[in-house]
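I have placed the structure first, in the form of structure tokens, so that the comments after it can refer back to it.
Here the complex is missing a single protein chain, while all its other protein chains stay put.
After this line comes chain A, so read on.
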Amino acid sequence: MFYNFNKIEEVKIRLRSAEGHICEVEESAALMSSFIRSMIEGFNEVTEVSLPNINSVVIEKVIEYMRHYKDKDPPIIKKPIISSKMEENTSAWDAGFIDADWNMVVDLMTAADYLMMIPLRDLCCAKMACKFKGRSIDELRAEYHIENEFPSEMEENLEFQHPWRLE
């Protein structure tokens, strides 16, 4: 008898966002998150997970990542990063995925941390590290609105401890 395995509907997990929206994702993809995995394994037949501190835009983004890496391992980003452009540090897909505005990256990182998705968290961290790479002190201070907190004698000392300059 002919039996088409593809026809079997995969179990879907419903993720409830902060706004109360429901986003559906296949169970196999959702297992990438250790948080969801422990929920499913801990309470049998859980199909809905409530994520009150993640908004639905971010959840959609997370689901996109989960689906892409459902069957394969995400690439590992080498430390230290070699460039301030993400394309040179990781795969093209990852670089395109994380190419979002700053707030999105921060939200994504918080979500990844909450959901315990280490590869996604690493990707976000690397993206943020790109912002620090190859920048001078003044550029960094200006960008993050930090005023010089160091008294001058301490600044000399700092200079002595970190004599390296950007080339």
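Keep this in mind: contacts are C-beta pairs under 8 Å (C-beta built on N, C-alpha and C of every residue); 3 or more make two chains touch, one makes a residue touch a chain; residues count from 1.
Simple rule for what comes next: contacts and distances are computed from a predicted model.
Hidden chain, UniProt protein name from the list "Scaffold protein involved in DNA repair", "EF-hand domain-containing protein", "F-box domain-containing protein" or "Ribosomal RNA-processing protein 44": "F-box domain-containing protein".
By the touch definition given at the top, chain A reaches the unshown chain through residues 77, 79-81, 109-110, 113, 121, 125-126, 128-129, 132-137, 140-141, 144, 146, 149-150, 155, 158-159, 161-167.
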